[in-house]
Structures are given as C-alpha cells and as structure tokens.
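Just dropping this structure here.
Note that one protein chain of the assembly has been removed; the remaining protein chains are unaltered in position.
Labels for the chains are A and B, by order of writing; each one numbers its residues from 1.
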Amino acid sequence: MKTASMAASLLIPLCLCILLLRGASAVSDQQEAGRRDSCDRIDRRIRALEPTRRVDSEAGHTELYDDRDGQLPCAGVAAARITIQRNGLLLPSYSNSPRLAYIVHGRGIVGVVIPGCPETYQETSSSSSQEQEDDERRRRGRRGDEERRRSSEGEEEEEEETSRRSFEQSIRDEHQRITTVRQGDVVAIPAGAPFWVHNDGDSPLVAISVHDVSNSANQLDQTSRRFRLAGGQARSEGRQRYGEGESSESETERGGEESYNILSGFDTELLAESMRVSPDIARKLQGRSDKRGNIVRVRRGGLRMLRPATERVTDEEMMRGANAAAAAGNGIDEAVCLMKLRENVADPMKADLYTPNGGRITVLNSQKLPVLKLIKMSVNRGVMRRNAILAPHWNINAHAAVYATSGSARLQVVSSEGRRVFDGELRRGQMVVVPQSFAVAGRAGDEGFAWVSFQTSDGAMNAPVVGKSSALRGMPADVLANAFGVSREEARMVKFGRGQELAIFSPKSGAAARRRRSPGHRDDGVLAAPA
Amino acid sequence: MKTASMAASLLIPLCLCILLLRGASAVSDQQEAGRRDSCDRIDRRIRALEPTRRVDSEAGHTELYDDRDGQLPCAGVAAARITIQRNGLLLPSYSNSPRLAYIVHGRGIVGVVIPGCPETYQETSSSSSQEQEDDERRRRGRRGDEERRRSSEGEEEEEEETSRRSFEQSIRDEHQRITTVRQGDVVAIPAGAPFWVHNDGDSPLVAISVHDVSNSANQLDQTSRRFRLAGGQARSEGRQRYGEGESSESETERGGEESYNILSGFDTELLAESMRVSPDIARKLQGRSDKRGNIVRVRRGGLRMLRPATERVTDEEMMRGANAAAAAGNGIDEAVCLMKLRENVADPMKADLYTPNGGRITVLNSQKLPVLKLIKMSVNRGVMRRNAILAPHWNINAHAAVYATSGSARLQVVSSEGRRVFDGELRRGQMVVVPQSFAVAGRAGDEGFAWVSFQTSDGAMNAPVVGKSSALRGMPADVLANAFGVSREEARMVKFGRGQELAIFSPKSGAAARRRRSPGHRDDGVLAAPA
Partner (left out) sequence: MKTASMAASLLIPLCLCILLLRGASAVSDQQEAGRRDSCDRIDRRIRALEPTRRVDSEAGHTELYDDRDGQLPCAGVAAARITIQRNGLLLPSYSNSPRLAYIVHGRGIVGVVIPGCPETYQETSSSSSQEQEDDERRRRGRRGDEERRRSSEGEEEEEEETSRRSFEQSIRDEHQRITTVRQGDVVAIPAGAPFWVHNDGDSPLVAISVHDVSNSANQLDQTSRRFRLAGGQARSEGRQRYGEGESSESETERGGEESYNILSGFDTELLAESMRVSPDIARKLQGRSDKRGNIVRVRRGGLRMLRPATERVTDEEMMRGANAAAAAGNGIDEAVCLMKLRENVADPMKADLYTPNGGRITVLNSQKLPVLKLIKMSVNRGVMRRNAILAPHWNINAHAAVYATSGSARLQVVSSEGRRVFDGELRRGQMVVVPQSFAVAGRAGDEGFAWVSFQTSDGAMNAPVVGKSSALRGMPADVLANAFGVSREEARMVKFGRGQELAIFSPKSGAAARRRRSPGHRDDGVLAAPA
C-alpha cells in the first residue's frame, strides 16, 4: 500500500510538471500548431512500417520509412534508420526540422554545431608535440606553394597574410563540443544545426532517427529537407514530401535525381574567395566528383579531434571545461551553448516506472533534458517482460512514433469510432504511429518487448483507461455503473481491479505461475530488473 | 465625467492586461496558428446558422450546427447544442480539441477527469453506514461467485486477491472533483480530458458547446473527433470534418456509419485481463449491444457520488478540500489539478461593462479563469435592452462564434472590401461567426437581445470604431477631417459623439423616451440592471 502510493507520488509529478509547464508557459504547445496534413487515412487503417528505401554509401547505409497509409505525415514526422560501419563518418548536414535519434546499437562520436556558439575545444601551439611540429613544417611547405600561386595572381597584402599565419600558429585547431554516444542514448539535434557522426567503436553504429517536420521550428512546408555541407552526388534520400499519396509516389521517383552538397551550388570562384582558398580546394569542397555517398570511411590515421582524456566525459567535466571557455567570453551564451544534447534512457536504474512482473518505462522530456524545450519532442523507452500487458491508454497532447528495438508485441490501436485501425505484431525494426487521442493497448510477445517512442511534444502526457490515476478511476462508481449498464459492485471491480498498477501490467497470474514453475526459462536480456 | 473615467479605467485594464500578457508571455497567441482552412466563402456571405442534424438518445439529444458557408471551418470551430433530460447522464467521452460549454438552461453535475490528477473525493470504510454495510454484504456474495469462476480458470494467487480485497475494503469509492453547474455557467474542458454530465435538476439541461478544432492542443487534422469511453452504437454525430463543401456533404452521409466506444475496439480478452475483470464484464463495457445512445437514463436509486453537503460548493470550500487532499500528496499538482473549470457569467453584478439604458457585457478570459490559458478560448456574455445598439467594432485577435440565448438582434458584418457579408436577424438558438478583423454592429430587437460569444483566444480583444478608447477617438480630428472630407467640426462630432460610452450604446433618445412613456412595458427578464 505504501509502495503503491510512493509509486504514484513519483509518477504524478512526472505527468503534472508538464501539464503545469504547458499551462504556465505554454512552451510545449507550440509545435502542435503546424500539424496540417489530412489524417483521414489513419481513421481507417494503420500498418507496422518497415523501411522501404535503402541508400548505400561507402561506409554505411540509410533506410527510410516511407508510408502509403499516411500515418507518418498525419503525425508530421519522418523516420530513418542509419547504419554507420566501423570507422565510418556520417558527413555534416542540417535540416529544416529538428530531430531526435536513439542509438540502437554501437557507439560513436557526435558533433552538433550550434551556430553562434564558441569553439570551446581549443588546442594552441603551446601544447607542442612532435606531431604538431611535423604538421607545422608541412604547412610551411604548402604555404610556400600557395603563396607563390597567389603572388602570381596579383597584389598580395602582406599584413593580412602575416596575421593569418600568426593566428594559425597560435591555434592549431579548435571546434565546438563533441559528444560521445552509445547504445541507449538519445541525441537531440535542433533545426538548422549541422551535425556529423563518427563510429569509433568496433561494431556498426545503428541509430533510429525521427524528424518532426510539423515542428514550429520549420517554416518551410511539410517536406523534410536535408542540407549537406559536404560529400558528393547522392540520391536525394533525405527528401520526403508528405502530402497526397500520389505525389508521394512521384517523390519516390524523384528520389533518383541528383543531389549535391550546398557548397556545390555556389560559383567556384565566389566560394574560393569567400573562403580565401584556391579554386582547386573550393572544387574539392563542392565534391561534384565524390562518389563515396553520405557516409564515408575515415582515412588511415583515424579521426583526430580534441577531447578530454577519459573516454566518456562526465557531464561535470564537460560543464567545467565549457564554463572556463565561456568565462573568457561573455557569459550570455552559456544557457544554450552548454545545453546537453544527449541523455541515456536505457539504464534500468533510471526507470521512471517499474512494475515488478511487468517491465519499466523511462521518460525523457524537457524536465530532464532542457534542450527538448527547443526541439519540442520527447522520448519514452519501454521494456516489457514476456506476456506483460501495455495498459490501455491514449496520448493526450502528442503523436507517438513507436519503434521496436527488440522482441515483439501485439498492439491494438483504436480510433474515435471504436474502429480497431491497427491490430498486429510490432517486431524489432518496425515502426508504428499511435496518433494523438487514439487508444492503444497490447501484450508483449514470448521474447518480451522493448521499444522507443518518439513523441511530438516535449511534455507528452498519456491518460490510462484503467489502473492508478486513470480515466475510469477518476469517475464515481455509479457513473460507470450507469454508463456501462453494470452493477455498482462490478463498476467498483472495473475501477479497482488493477489496484495501483500503472502503464505496464503484470500478465495473468496463471502465466506468471507457469513461468515460475519453469526455472530454466531465460529472461529477455534487456529485462534486468532495476536493483 | 468622473464615473465615465472610472468606467474607462475599469475597462482599459480588461483589454490591456491581455495585450500585456500576449506581449510578455505570448500565451494567448498560440492557438491562432492552426487556422488553416480557406476563408474564401466568408468574404462573400455568412448566414445565421440553425442546427442541421439531431441525434436522439435514451435521455436527451444532440443538435449539430453544420455549415455550408464555411464560417465555422474558417473560424476553426465546431458547435453543438446538447439537451439532457431530467435524470439523464451524458456518457463520458473526450475529444482531440478543447471546448467551452455554456449552460443555457437547467442545472447538473459535471465530472471532468484530468489525467494524472489524484482522486480527491474519497470515501473510506471508516465512514460506515447502513448502506455501506449492505453493499459490503452484497459484494461478499458476488465475490464468492467471482472467486469460484476464476478458480475454475486456473491458479489463483491468494496474496494478490487478499491485497485487492483489503484495498477495496478500506476505500469504498473515490473519484476526482465534480462540479455543479447551473444556467449561466461556462465550463472548460481541455483536449483529451474525459468528462460526463448528469442532470440532477427538475428540468432539461441545455448547453451550447463550441470546440476549438484549430487549437494548438489538437495535433490531428481539422476534424472534431469524439472518443467515447462508454455506451453503445451511435451515429457518428461528433465527427465533423471541415474542408471542402463536397466532402462536408459526404461526411453527413458517413454520419450514418456505426460508431462504438473505444473499449469496443480492443480484443475482449485483452481488455478483461487489462482490467482484471471477467470477459463478461469486459463485454458489457464494450457495449456493442447497448442501444441507449450517448445520453442514458440513470437507473432507479439515482446517481450516488461523493460530494460536500451544500448543494453549491463554494470555491473556498472546494479549494480547502482539494488542498487538504493535495497536502497529503506532493504539492506539485495543485496548480493544474485544482484549476477551476467553471465560472458564472450571468450574474448582472459581475458585469464588466454596463450602460444604463443599453445593457451589459461580462468577459470571461484567462485572467478570470486561468484554465482558459490552457484552453485558449474565452467567452463574452452580453445582454442588451430593446433597441440598444451594439457599437461598431472588430475582433483584433480572435474569431467569435455568437449564439443568441434569448431575444433577437439585427446584426451587420462587414468584410475587408466594405461588403456587408451578413445582414440579418440573429434569433434565439441561432449562431453566427464574426471572423477576426471583420467589422460588426447591430441593434437589439423589441424583446432585447442576450447572447454568448465563444472566442478563439484566451485574451480576445476588440477594437471599437467609435466611443471611448476607439479607433477614431485615437486619431487627430484633422486626420479624420481630411480622410472623410468633412469639416474639422464634424470630425470632432464623429470623435466625441458617443462621449464615454463603450461597446453597448443606449438607443436614440426618442426610443428611450417612448419606452419611459409606456410604464406597463415589461423589461426582458434577463435585463435586471445590476444594483
């Protein structure tokens, strides 16, 4: 009884802080305004989605979830699964809409450049080393060539050149903060912010990524556009237009069109002068003859970058370093430039909700990761034991794009007219949208079920039908008795049948008992109970 | 002179607090973003709307305002009038958009379940009574049956059952706060929050209800969807799609489709296990054979629920009770869970604006009822004496759906091109939309005019053309003289003709005098002057 009320007092604030926030500052309301595509089709039928297109690159591939049923456009999202091979580099790009990515497998390094923020990782020449001196020597050599070429072009402003050289001598390299990621991490990437990913692990890095194209941050139409800062010709895979079913097909055909990085769109001379590099280098940046695709193999020697010694930088260290750098600056930019962009949701100890025989759910909203206030999305990570029940509920203020990371579940989604628009298995690697207000319930399969759910509000809330703090619990028993035509006693059974359970219900006692009797049964790996 | 400036100082803050709020926190701006349907047709013509469809239920009926002119879709709202017979119960449902309802007639009890909020009305077994003991005895009897059935199904976990029983023994019933309503009350129902209504009065309960489907809280398309938590087959009356005129017709036909409650969409077995009830009970909840419709008659014995002794709970009492309950909890949820959802706008003493021979207006915005910040709607209640003039004005930041509750008025609505798009009588029971920016003016009929106006902003503001704080008053007389081609003196007459009057102007003195000469004339009942 006590633990139950403790669990309740834990969870209620989770839900309510957000509700509070919405009322008070209305921050989380905004992204919702842009949903505009018709949701007619989802009133009829929803399917479990598999990736429908695959784009191969030198060191990985991207799989895109297209969708004829309109569930993704109705929810205003676009989804892709990205696989980066060992030592691969996903080239820098930005988008007109924000996105969240969940690392399904592997580890790597992510660099998100927040425009206007300082380069807080800086290496000056005082930190001299053999390699640096080598570099310096080589640079002087090339500089000579460069100077000779430029001299022949015309007048040379000596003072400028000198200042540049002295600048380069004092700073060897500098860049913005980088973030290590590993399985179970969520990474937030704001609209318009370029990012790159490097797999520095020993196995492929796999991430599922969801764009919120209906987000208020996107002032363009409902098209997910990718602006690549580097790389050569590619099929325009990042370009998904959501609208009519037919145009979606023609879009797929248009997918075959040539697509280049944005630098290639500028005049080479203008680009060269803008960057103060030779036209040869500018041409390389434009990469029109680059055939490696969007994910390239890092050359021998690996990817050198500045980062603290420990493999996994603690948040405290990161803050310390950045604060020091910011202290030299103006202090205003700290709030945004130092925002954490990554948070782990896989650690069972961090679960927000735990049902002993059922499973657990970890909520990641803007209370925990403030940058989500900007992104206006949130994530739930759930893990269910075999045959556990996902309690009937609906999403109050968001759509949810649910991706199965392991196991499977039989899910049922119900529309406003009581029509079961989805009734099927959601298996590892598949995705399904649970639209706002639609009711959903389900049962984990024999291998359990683990999922990650991307929600289109930074304070997504759901309303359970039964159990603790549920819709039916909130009504007088007599209202239920009259509404359902049952006895007062039966109404009370409906209200209190699940006692204090919430969100994930333990399976029928029979099943639980059977499991206990077969001690050899192996629990699903992901289901290590917290503590 | 003094009273005039007092009236002005009363009203100006009314308008400005909101403007302030918008500037400062921009809270009220948001719902406006979603208006997206074409408003082409309203540039041509608007009509006074009557309900076009009626859906009958066991104990009441619902009348829907459909609309071929597109004024409701342009404003992004949907409207219905609900009549609940004596002892009727409107079954619990929720919607993808928020709504405000005005109680036109009668009284009743409304239960709005805010998901995640605690059940603050609780009856424990210590509050023992004869009835309770009877119940207990009956329950034990049924429990026996139930146990026997379940035992035959398989293993029984005794400890679980015991804990449930002890739980039920200690808590007889509990539910969230309930609210009594009566004629003149406005009730706010957030998106996604289920609610039910019971008519416990002696006459029909009639409410006019407006959904804000373009509200940012709705991430689905512009369709007003109703998700019913109980009840059987019904025509899908709550389903109004706003878009093309043609689809609107086909929608009306689709209105004949079967619609069930959302529980009916789940597999009966899954539902039963989710709720820990027998499949028989689960089938009753799904109500596929229930023919009572959406408003049912409460069975003999009436609707028992927990509530404080006094018929009309004072706000102070409500807060006290809820605070006590919350104090036992965590304190965080108070802000939302204790929000008032009801406010009376009919009391003449609460009028915000009063013109002795003209009438009065009561404004209900988020300053007065904070939950409207969430709902992003507001309400004006107006009452005009016979022949009084509704001063020319326009709505700055909202659409207004105006419903006539008694009497009639001749209204004129003018579009941007100076075209009179509406010129007609608005009679009791009719509704008309005054779109944002469109100018409106009118005159009450011989029986006076009383209306309620639902506005799509929680801080709706209007701009008077003439009178106190008006557009023309704010301009130099010489600008008016040159603009209108009148003399400086005439311009001053235009500016100051209505002195300090605001919003409702007294009729021509002749009419007023005539009225005074016929002392036998009965004032419209609603027009009792405040004090």
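In this section, a residue touches a chain if its C-beta (ideal position, glycine included) is under 8 Å from a C-beta of that chain, and two chains touch if they have at least 3 such contacts.
This structure is a prediction, so every number in the text was calculated from the model and none was measured.
**Student:** Which listed residue (A:55, A:72, A:103 or A:191) would be found touching the missing chain in the intact complex?
**Tutor:** Missing-chain contact among the listed residues: A:191.
**Student:** So one chain is hidden, and I want to know which residue out of A:50, A:273 or A:446 touches that hidden chain in the complete assembly.
**Tutor:** A:273
**Student:** Which residue among B:60, B:293, B:359 or B:435 touches the omitted chain?
**Tutor:** Of the listed residues, the one touching the omitted chain is B:435.
**Student:** For review purposes, identify every residue of chain A that touches the missing chain, sorted by number.
**Tutor:** 25-27, 30-31, 33-34, 36, 89, 91-92, 94-96, 111, 113-119, 121, 135, 138-139, 142, 146, 153-157, 160, 163-164, 167-168, 171, 173-176, 178, 191-194, 196, 198, 216-221, 223, 225-231, 236, 238-239, 241, 243, 257-267, 270-271, 273-277, 281, 284-285, 287, 290, 292, 296, 298-299, 303-306, 329-330, 332-333, 335-337, 339, 370-371, 373-374
**Student:** What residues on chain B make contact with the chain left out of this view?
**Tutor:** Touching the missing chain: residues 1, 8-9, 11-13, 15-17, 19-20, 22-26, 29-30, 32-40, 74-76, 214, 216, 389, 391-392, 394-399, 412, 414-420, 423, 435-439, 441-443, 456-457, 461-466, 469-490, 492-499, 505, 507-510, 512-513.
Simple rule for what comes next: only the chains that are shown with their structure count from here on.
**Student:** If you average the Cα atoms of chain A and of chain B to get two centres, how far apart are those centres in Å?
**Tutor:** For chain A versus chain B, the centre distance works out to 39 Å.
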